[in-house]
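Only a single protein chain was left out; the remaining protein chains are all shown in position.
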Amino acid sequence: MSKYLLIPVLPLLAFFINIILGRRYLKDNAQWVSIAAVLGSFVIAVSSLFDVISGSRFYGDIYTWVVAGNFRASVGFNIDELTSIMLIVVTTISSLVHIYSVGYMHGDKGYYRFFSYLSLFTFSMLMLVMSNNFLQLYFGWEAVGLCSYLLIGFWYEKRSASDAGKKAFIVNRVGDFGFALGVFMIYLTFGSLDYRTVFNSLSMHLNDPLVHMNLGITAVDVNLFTLIALLLFCGAVGKSAQIPLHVWLPDAMEGPTPVSALIHAATMVTAGVFMVARCSPIFNLSPFAMNVVAVVGAVTAIFAASIGLVQNDIKRVIAYSTISQLGYMFLAEGVGAYSAGIFHLYTHAFFKALLFLGAGSVMHAMEGELNIQKMGGLRKYMPWTYWTFLLASLSISGIPGFAGFFSKDEILWQAYSSGGPGRLVWIIGSITAFMTALYSFRVFFMAFHGEFRGTHEQEHHLHESPKVMTIPLAILATGAVVAGWVGIPSLLGGGNQIAGYLGHVLGHPKGEGTGMQEMMVMGFSTALGILGIGLSYIMYGRRSELPQKIAAAFKPLYTLFYNKYYVDELYSYTVVKPTLWIGKNILGKVTDGTIIEGVVNGVPGLIGWFSARFRRIQTGLVQEYAAVMAIGILIIMVVLIVW
Amino acid sequence: MNQLGYPILSVVIFLPLLGALMVLLINRKNESLIRWVTLITSVLTFILAIPLLTHFDKTTSKMQFVESHTWIPQWNIRYSVGIDGISILFVMLSTLITVLCVLISWKAIKDRIKEFHIALLIVDTAMVGVFSSLDFFLFYLFWEAMLIPMYLLIGVWGGPRRLYAAIKFFLYTLVGSVLMLVGIIVLYFAGGRTFDIVQLSSQNLPYGLQFWLFWAFFAAFAVKVPMFPVHTWLPDAHTEAPTAGSVILAAILIKMGAYGFLRFSIPLFPEATKTYLVPMMLLSMIAIIYGAVICLVQSDLKRLIAYSSVSHMGFVTLGLFALNATGLEGGILQMINHGIVTGALFLGVGIIYERTHTREIADYGGVASRMPVYAAFFMIFTLAAIGLPGLNGFIGEFLILFGAFSAKKAIAVFSATGVVIGAAYMLWLYQKVFFQTVNPKIEAIPDMDLREIVTLLPLVILIVWIGVYPNTFLSYMHASVQHLLERVNIAPESLSIARLLPWR
Partner (left out) sequence: MVPIQWYLWLSVIVFSIGVFGFLSRRNIIVIFMSIELMLNGVNISLVAFSHYLQDMRGQILVFFVIAVAAAEAAIGLAIIISLFRNKATAHVDDIDEMKG
């Protein structure tokens, strides 16, 4: 247990050391503390993976966090198959990003701050995946959001960066709002937030009248499990940037590129996928919620891919590709193939982190240029970046043999074989696979092939990144190729070990199908991938006029994609601006300013008005007072005498 | 009666008053001596209050450290003080906050230093007195005694519109208090001619009487909290008050309203409280959302934080009126949390105001580049205010919302949106003040000095402590909250519409 405790505690210590001592003392040596800590965590994570493989899991509390009334929650760890995979993903990518950042962030005035945030993020993410209860999950959930906020807005002097950080946090809060309600519902239903207690007592609640209880919100009977699952999924939608809360992720690219690789590609954004997998026992009980997950995932996948097709900012294209791939993972989970979703999460971490770090390497060479229209021909200047980027692109496009192929194929096959709505989802997924190959290689060809289209100054400056950056690229590239080999399907002679491994926790999908069908699905998606690459080569690799012609032919569609379906504008005009308007004009001016203040200042005003009238009596002339007094006495005397 | 063998509470209550007398005797030219005497007195008060925590018996809901002496026998008025699990944390917080207020005023207050520190020390006495009184007469005395030095703090050392704000604050609270005074007198006769709070709290008053008294007390407490719609004194008072005044207002004074609900409204009128549960929760919900939305459009730093207090105190009352153990404990903890966090935010604003003399958010920008240490502190306070897990605000808000959710789901759901909007306005504030390019107006501001760090550090420690291990604090409340709930639960249900009518 103390061993597992070290996994998150090491980065936490590094955070404290860096944030307190960094500015004055560590300065340019801040990376050592953080890298040492994350490597330590990595080593322990690997050893815990072997522990789990050898059958020794861990489940236990460290201390009781909150006790209030009948509410009780603790901090504890749950080390099982799912967690161990996540630990490997998080610590591996985090270590590589740490090392890469040494080169990328070199000379930045916030160097120490950057590494302390990275450590804090690693800590939070580890707490998230290791937790054994929902409250700690929520802690990690919000804490990674905080780190994301801090790191997106790392260059806080840039208006757009601080805006993006704020947006990320607030949009995530919207999702967390649902998530928190889900946690409440879980506690009310099961009387505990402990995973084991909750999941074990699920079966007891199956025939519970509570399941169809009246929630008192809409006065409509709602299935309890559906409600809980959907509320939890709300959180996942926010964190994993699914429709309709995807808007923050593209903006999050304002952060330094290593951050995009670590947080906004490999780890944090997959927390939603992880959480749904973790809560699979609950989701399994609600077919409706499962369908929602699948549909949201599928729609997001194709939606984001369509935007990715036309964007010119290299990081934004990759960001939309991330949203799209996350949609894939949810699609898998929605059809019950949780282990396929987690498998894709795991392979995606490698090739997507690689794409981002490759993009970072390009930016490093191009002095921060992001527009792929101004790149081109980088191949000869940066061979390492070129080759690793190519491997990542092949992997994401699902070319056989690469990591992405196995996981994506597994997802598509599971979707197909689950039947019913799964077929529809499969079609969307396949189309997306084609689009994925198209936009991935669009970036690849436009950046690395053809003639350089930037300024002379930029061209003069072009250079390969230092070793400290290219070595992590090479390691990730290896991962992007071989990471999938743990999941080679039996059809291709593999054992699909990862599905078996994760099956202990996540169960096995129910879908069935013949080897023939599986072969067909596999062949179909591979063909689509190759087709996408080919089309991309024709359109962008050879610099034909084709892209412009297509854009002109489908002008409205192109504009729609280019402007990201106007979702940001929609939110701005339907939510943000009306709220501000109400705040300023209705609440500020009418209610507070006029009504309440009217009463508050009106009552004294009224008294003042009467006083102003009454004071006329006070003439200051003693004789008049005396006269009034005399008349008064006279009246009293008359009254007394008459009575 | 008293587990310590000496009248510890009286010492804690009257030591600041003694300090005030000493300050009175110092020559007004000798400014540093005045400051040091005040500081030492307040620190000493805090240190002397620590045995309360260490010797507190957490297993009982009875009043502890009780002292009771006959004061005015003709009217059966006694000097009796004591604390239980509900009040102990407030006593501690009051003494701590006073220390910080002295520290933060070290350079900010430049004229009438002597009077300022006397007022501060009297406030300290009154605050501790309010939280530890067990006699209604004594309670009312302290309750009103608080008002005068507070009025002076705002009216003498405040900003440009200080007189308006001070008078508004005074009259607002006085109107509420006077109604409570009437209530207290009625209680005195109805309860068999006694002012003893503990004794009165165990009596069952007839429902008709409970109804009227509930509203009389409500008037006083709702103004103090402040609940919607009697909140408008708060933005003015907060904005115009000097830093120390804002801190005391935010950290302690507005807690007295919520404390009043806990100490009086709920145990004295359990039946009425149960009847008005839903209206109270609705008012809290309105306060949460209303305060939060209005925060989004504020342009004045202190005004924004003031309105955020309205929203946060809405959470507190929401938790209290959920009337279950989780909600109540969350509510009490959130009162402490809000005291710490909002107190800290006002201290923070004070620190920067001292340098720039402007409260307009638009006059700032890029402070993080100039004052990195300050930015880090303020970030912690901001995050605590928006309820980030691991910091104190989360524990309070989570427990409150959970308690409210258990009681009335729809209200809790709507209230929870306050958390989302809360993040929006606090992060907006932080962005405008600390991020982006450096505003030329604040080009050359120095970072925090040691005194300022020492002022804020205790609050940071508390924020993290409560966030990571809230049981230290929650454990004090369990017995008392349980007792309170038993009191409420034995009261008969009274939910028929007919009983809502006052003439019944």
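By letter and in written order, the chains are A and B; residue numbering begins at 1 in each of them.
Here is the rule we go by: a contact is a pair of C-beta atoms (placed from the backbone, for glycine too) under 8 Å apart; a residue touches a chain by one contact, two chains touch by 3 or more.
Computed from a predicted structure; not experimentally measured.
The chain not shown here makes contact, within the complete complex, with A. Of the options A:204, A:553, A:622 or A:641, the residue whose C-beta touches the omitted chain is A:622.
Of the residues in subunit A, those that touch the hidden partner chain are 615-623, 626-627, 630.
The rule is short, and it goes like this: only the chains that are shown with their structure count from here on.
Here the CA centre of subunit A is 37 Å from the CA centre of subunit B. Partner subunit B is touched in their complex by these residues of subunit A: 19, 23, 63-71, 135, 138-139, 141-143, 146, 149, 153, 156-159, 162-163, 165-166, 169-170, 173-174, 177, 180-181, 184, 187-188, 215-217, 579-580, 582-584, 587-588, 591-592, 595-597, 600, 604. Within the complex formed with subunit A, the subunit B residues making contact are 168, 171-172, 229-233, 290, 293-297, 324-330, 333, 366, 368-369, 372, 376, 383, 388-390, 394-395, 398-399, 401-403, 405-406, 408-410, 412-413, 416-417, 419-421, 423-424, 427-428, 431, 434-438, 468-471, 474-475, 478, 481.
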